[in-house]
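First the structure, which I've put down as C-alpha cells, then a few questions once you've had a look.
One chain of protein is taken out of this complex; the other chains stay put.
Going in written order, the chains are labelled A, B, C and D, and every chain counts its residues from 1.
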Amino acid sequence: MLAYLIRRLLLMVVTLLGVSIAIFLLLRIVPGNIADILLDSAGMIDPAEKAKIVTDLGLDLPLPVQYWHWLSGLFHGDLGYSYVSEKPVIEEILPRIPITARLAGLALTFAICAGVPLGVISAVRQNTKLDYFLRILSLSGLSMPAFWLGLLILMACVKWFGSIPIYDRAPATFGAWLAMLAIPAASVGFRSSALIMRLTRSSMLEVLRQDFVRTAKSKGLSDTAVTYDHALRNAVLPVITTIGVETAFLFGGLIVTETVFNIPGVARFLVEAIRWRDYPMVQNLVMFIAIVVVTVNLIVDLLYMVVDPRIRLGA
Amino acid sequence: MAPVLEVSGLNTVFHTRRGLVRAVQDVSFSVEAGETLAIVGESGCGKTITALSLMRLIPQPPGEIVSGSVKVDGTDLLRLDDRTMRQMRGGKIAMIFQEPMTALNPLMTVGKQIAEMVMLHDGLPKAAAKNRAVEMLQMVRIPEPARRAKEYPHQMSGGMRQRAMIAMALACKPKVLVADEPTTALDVTIQAQILDLIGDLQREFGTAVLLITHDLGVVAETAQRVVVMYAGRKVEEGSVSDLFARPLHPYLRGLLGSIPRLGSARGLALSPDERLREIPGMVPALSDLPPGCAFAPRCAQADAKCHAQIPPFEAKQANHFAACWQA
Amino acid sequence: MDKPPVIAVAGLRKFFPIRRGLLNRRVGDVRAVDGVSFSIAGGETLGLVGESGCGKSTVGRAVLRLIEPSAGTIAINGKDITTASKQEMRALRRQMQIVFQDPFSSLNPRIKAGDIVGEPLKVHGVGRRDEREARVAQLFERVGLRAAQMNNYPHQFSGGQRQRVSIARALALDPGFIVADEPVSALDVSIQAQVINLLMDLQRERGLSYLFISHNLAVVEHIAHRVAVMYLGRIVEYADKVALFAKPLHPYTEALLAAVPLPDPALKRVKHRVEGDVPSPIDPPSGCHFHPRCPYAEARCRSEAPVLRDVGAGRLVACHLR
Amino acid sequence: MSDIGYYARRYPLGVAGAIIMTLFVLAAIFAGVVAPLDPFTTNAKASLAGPSGVYWMGADMMGRDVLSRLIHGARVSLAVALGATMIGSGVGAAVGLACGYVGGWFDLLVQRVTEIMQALPLLVMALVITASLGPSLRNTIIAIAIPLIPTVARVIRSNVLSLRELPFVEAARATGMSEWRVAIVHVLPNTLAPLIVLATAQLGSTILTEASLSFLGLGVPEPYPSWGRMLSESAAEYVRTAPWLVIYPGLAISLIVFGSNLMGDALRDALDPRQRD
Partner (left out) sequence: MSHKWIRLFAAGVCALLLATGGAQAQKQGGVLRITHRDNPPSASIHEEATISTDMPFMAVFNNLVMFDPAAKQNRLEAVVPELATSWKYSDDDRTLTFQLREGVKWHDGKPFTAADVKCTWDVVSGKVDGKMRKNPRKSWWFNIKDIVVDSPTQVTFHLNDPQPSFLVMLAGGFSPVYPCHVPAAQMRTHPIGTGPFRFVSFQQNESIKLERNPDYWKPGRPYLDGIEYTIIPNRSTAVLALEAGKFDMNITGELTPELVKDVLKAVPTMQCLVQPSNTEGNLLINRDRPPFDNPQIRKALALAIDRKAFSDILSHGVDNIGGAMLAPPEGIWGWSKAFMETVPGYGSDVEKSREEGRRIMRELGYGPDKPLTLKVTTRNIPDYRDAAVLLIDHIKNVYIQAELETLDSAVWYARLLKKDYAVGMNVQGTGIDDPDVMFFENYTCNSERNYTGYCNRYLEALFHKQSQMKDFAARQQLVWQIDRTLQEDGARPVVYQSQGGTCWWPAVKGLHLAVNSIYNHWRFDDVWLDR
C-alpha cells in the first residue's frame, strides 16, 4: 500500500517534470515573445529597446539555461516575476485560485448532485418516456457549448431581471455570493452533470444486468434496496474515475465561462497570460493546473481503493 | 406427501427482434420435500428460464410468463403481488447460481450478504443476523466462519463462494431451493464437495431441491427424479433409475450414448476403440423451431408424423413419461 | 521404438514473475509449470488432466513456444526447438498446431472461415491461390463442413462447427503434432461426441499425435493412450490409460476419479472426497503439494517433495507412499 | 430494406442523429447552392437587419446573411470535426497498436507522454498549440487532433493488449505468422469497432473545442465563417440588440453536436455489445 503510494507519487513527479518541459518548449515555439507584445502595446518602438527587453528578461539565454532557472526557482519556491505586471507570479496566482476553486467546486457539486440521481432514475426507468427525456436532456447538455449556455443565461437575466450577475470580490451577503457564482457554475456544471448522468446510467444498466443483482432480487429485496444498496455502489465506481478526468475537462469549460461572466479566476487569466506571452505566468499556471489534475487523479484512485475492496485488499 | 413445489403449464416467452421466442412451453413438474428433481438439457433448452420463471426473475420486458402456475406450499407465486412475492423469494423459495464469483456483490462482505437475507425475512436485528450468518457459514463447512464472514467475495476461492451462496440461500430455511448449475464452474473435486453439501443440508432441512444441470453424471448421483428438456419442452420425465436404465426418448438415448464414460477402460462401459455415438446436427434455435417434434431433424427414427406434429407428453410406462411418437 | 518421439519435453518450467513494491521488483514466481517431462510417439495421444490452475494449459502453450518456457527442453521429431530463433520457429510451426477451448474467441470474427483455414497455407507460401482454395475446401469437407461454408464468417457457425473450423485450420499444414487444449469442454454434450470422434478419426487417418489437455477424465479416458495427471505445476502421475484408470496410484488421481460423477445411478460408489481447495500456485504447500488435502499424508509428505519415479511398466508416480 | 425499419425502431435517436448529421453534411457540401445569399458580401444597408423574408436569420453587422454564413460555416465545423477526429484516431490507433505490440520501453515512454498530455486540460493544450502554429483551418485541426491522440491510444492499447491474449491471435501466431502480420491482419481490424465508437463520440467534442477556440479568438480565421467566431463577435455586442446573432450560431453548434452524439450513442450500442441495453 505504502509502496503503491510512493510509486504513484514518483510517477506524479515524472509526469509533472514532463509537463514542465512540454509547456516550456511549447511556449518557446509560439511565435512572438513578451518583447513583441510590449512592442505591440506601445504601437511599435525602437528595435534597440526591444533587444534590451529581451536581454533584460533573459530571453536570449540558451533554452536549457532558461529552463534550469525556472525549475531551480520552483524548487526554492520562487516562481519568478510576471513579465507583464512585473509582480511576483505567486502574488498574481494565489488570489485568483480561490475564485476558480469555488466556481469549480460549485460546478462539480452541482454536476454530481444532479447527475448521479438522474442517471440512476434514467437507468431504473430504462426505455420509459422519462428515460428518453433525461437522455435527451443529458445529450443536450453535452452538445451545448458552455459559453453559449452562459450567453443565453445572460440574455435571460437581462430579459427577466434587467440585470446580469457581475463578479464582485466581496459580495455583501452569502446569498449574493451564491447567486453570483451559482449561475456561471451551473452553466459550466451542466455539461459535467450531463456526462456524469450518462455515465451513471450506463454503468447502472451494466450493473443491473449483473448476476449479483439477480441474487439480491432472489433474496426478496425490494427494488429500492436492490438499486441503492447493491447496484448503485457498484455503479458509482466508474463514475468516480471520471470525476478525475472531468476536473481537467471542467477547466476548459471554466476558461470560456470565466470569460463570458467576467470572473477574474485562474482559467481566464491563463488565456490572457498566453496571449501576453507571459512565460513565467503561463508556465507556473499550467504547472499548477497539472498538479491539481494529477492530484485529483491520485485522490480519485485512492478513493477508488477505499470504495472497492477488490483493489484495497488485492484481488 | 403433497409436493412442496408444483409447477403446471408454465409458458414463458421472449419478445425479440426475430419475433416471439417460446423459451419454456407447457412445462409442469412437482417436487416433494426432501426430494431432488433434476432438470437436464443442453444449452438453450429452457431449463434456466424455467428456474428464473419460478422465481419471477425473468427480465420483463423482453420476457413474459404467459401462463401456468407455480405453487409453493399451495401458494401460486405467479398470482402474487410484488410485495408478497418478495417475501416468498428467499423466504420460501431460494436460488443459487452458476457463477458464485459474479453472483455475490463484490462490494459487500459475505457475512453482510447473508445477514441481509436474515434481517429481511426473519426480522432479526443486525447483531443477531450477523451471528446467524456466521452460523450459516459454519453449517456450510467454511473453516473459521467468523473471520470469513468479514471477507469480501473476491477473497474466497470458488468453492468457498459457492458455499457462501448456499449458506445465504438456506439462511431462512426455504421450502424450495432452486440450484441453477451450481457446480458447473467448479473443479470436479470441489463439485463433489458442493453436491455432498447440498445433499446433506437438504436432508437436514427437508428442502425440496430443483437442480438445473447439463451434466448427466451429476443427475445420476444426486437426483431422485429427472425432467429432460429439449427446445423449451419437456421430452421425458421419470425416476432417475428408470431414465438411465430405460431411456425412452431418442434424445436422451442419444445423449447417454454420446458421453464418454469413466471406467470404460475397466470395461465398465464402452471399449476404448469404439466410437462415441453421435447425435447429428445441432440444437435448434428457439426462434426457429421445426413444426413437429423439435428433435425430429436430428432423430434417426423420425418419420413423417414426427416432422409434422408435436408429440404429446404422456405416460409411456408407470411414472415414466415421454413426448415421442416412436416411444 | 527407434523412431524418436514426435515430441519430447524434459524439465519444462514456466515461472511467471510476481512484481511488487516500489521498483516493481520480482518478489517471487508463480510456478505455473515446475519441471514437467513427457514424450508422445507418433499416432499417440497423451492426456493431460488436472484441475483449473494446475498449469496444464501453460504446458500446452509452452510446448509450442507460444509462451517462452523458463527452462527445459522441447524436441520435435528429435530436433531441439528450445533455442530455435523466431525465424526458425515460424518454419517449425508447420509441424505442430493447436486447437483451443473456446470456439467463440478462437476464430477471428472479421475473417471468413475459408480464409481462417487457408491462412496457415498462405503464411507458409504453400501452393498457388487456387490450389490453396482447393485444399481448404477439402479440409472443410474432411472436418464435416460444406465447402460452401468457406465464405461464412465465424458468427454464422454453431459452436461445434466453429470447433471444426479450428480443427481444419490446425490440420491445414498437415502437422504431425497437435495440442488440443480442452477442445470439447465448451461444447454441448451432444456435440462433444461429434468432435471427439472427428479427432480420433483424424488421428487414425494421419497418424497424428495429440497432447490432449482436459479436465474431463471421462473424455481423456476415452481418447488418450497415456495420461499425465498434473497438480500445481507438477506431474504427479504418468501412466498408461488402462493402468491409471484401473488403479490410480497417486492419492490425488484417486481423489479425482472418485469425484467424477458417473452417469449411472446404479453404481453406488464408496465416496471418499478430498477436503479443501486447490492451493494457490503463488505459494504452494511445502513438500508434496497435495499433502494438505491428502487423507494419507505423513510427516515426510509435508517436508519432502516426492520425485516422479518409475513404479514399473513405464508408470510414474510422485508419491512417497506408493 | 427491412433493416432500415428495424434500426429506426431499435435506435430511433440514432436515426434522428443520422438525419441531422446528413442534413449538415449536405448543407456543407452544397453550401454554394443551398445558401440563399453570398456569405461574404457585405451590405451597409442590411447591417444588423433582423430576421426577415430576405434574411431568414437576420444579418450581421456587415450586412452578411446569417443563414448563409451558418450554412457555409457547416463546412468549417465538419472539416474540423472530421479532420481532427481522423488524425486523432488514426495516429492514436497507430500509437496504441504500437504500444500494445512493441511494449517495453516504447510503451512506457508513450504511456508517460500520454499521462503528461492528460495532465493538461484539452482546451489549454489546444490553446497553446493553436497559438504556436498560428490560426488557420489546418492548424486548428492539428491543435484539436493532438490532444485526442492519448485518449485514443490508451483505448486502443488496452484493446490490443486484451486482443493479444485471445485465442485467435494465439492461433494466428501458432500458424507461424510474423508478429507484424498478426498485428495488422488479426489485431487491427478488431480494434476498428471501438475505434469507430470512440471517433464518433469525439466528433461532437471536436466541434465544441473548435467553437471554444474560435470563441476565444483563436481557431479558424476569416474568411471561413466559423460558428464559434460568429458567436464570439456577436456575444461582445449584440446579446441584447441582435439576439439572432447569438441564438442561431449557438443553435447550429448545439444541433450538430447533438446529432453526432445521438449517432455516436446508437453506434456504440450497435457495435459494442457490452453496452447494449
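Here is the rule we use: a residue touches a chain if its C-beta (ideal position, glycine included) is under 8 Å from a C-beta of that chain, and two chains touch if they have at least 3 such contacts.
Just so it is clear, the structure is predicted and the values come from calculations on it, not from any experiment.
Asks: Which chains here touch the chain that is missing from view?
Replies: Among the chains that are shown, those touched by the missing chain are A, D.
Asks: Could you tell me which of A:Asn127, A:Asn262 or A:Thr295 touches the chain that is not displayed?
Replies: Among A:Asn127, A:Asn262 or A:Thr295, only A:Asn262 touches the chain that is not shown.
Asks: By the contact definition given up top, give the residues of subunit A that touch the hidden chain.
Replies: With respect to the unshown chain, the touching residues of subunit A are 30-33, 36-47, 49, 52-53, 56, 82, 84-87, 92, 95, 154, 158, 162-164, 166, 169, 259-262, 264, 268-269, 272, 275, 277.
Asks: Please identify, in ascending order, the residues of subunit D that touch the omitted chain?
Replies: Contact residues on subunit D toward the absent chain are 40-42, 44-45, 47-48, 61-63, 131, 134-135, 217-218, 221-223, 233, 235-241.
Following the convention adopted for this analysis, only the chains that are shown with their structure count from here on.
Asks: In this assembly, which chains make contact with subunit B and also with subunit D?
Replies: Touches both subunit B and subunit D: A, C.
Asks: Compute the distance, rounded to whole Å, between the mean C-alpha positions of subunit C and subunit D.
Replies: 49
Asks: Please tell me the distance, in whole Å, between the geometric centres of subunit A and subunit C computed from their C-alpha atoms.
Replies: 53
Asks: Show the residues in subunit A shared as contacts by 2 or more other chains, in ascending order.
Replies: None at all.
Asks: Quick check: in the complex, which residue numbers of subunit D touch subunit A?
Replies: Residues of subunit D touching subunit A: 13, 112-113, 115-124, 127-129, 131-132, 134, 204, 208-209, 211-212, 215-216, 228, 231-232, 235, 239-240, 243, 246-247, 250, 253-255, 257-258, 261-262, 265, 274-275, 277.
Asks: Quick check: in the complex, which residue numbers of subunit B touch subunit C?
Replies: Touch residues, subunit B against subunit C: 42-43, 157-160, 187-193, 195-196, 214-222, 240-241, 244-245, 254-266, 270, 272, 275-280, 282-283, 298.
Asks: Could you pull out which subunit A residues touch subunit B in their complex?
Replies: 210-212, 214-222, 229-230, 233-234, 307-310, 313, 315
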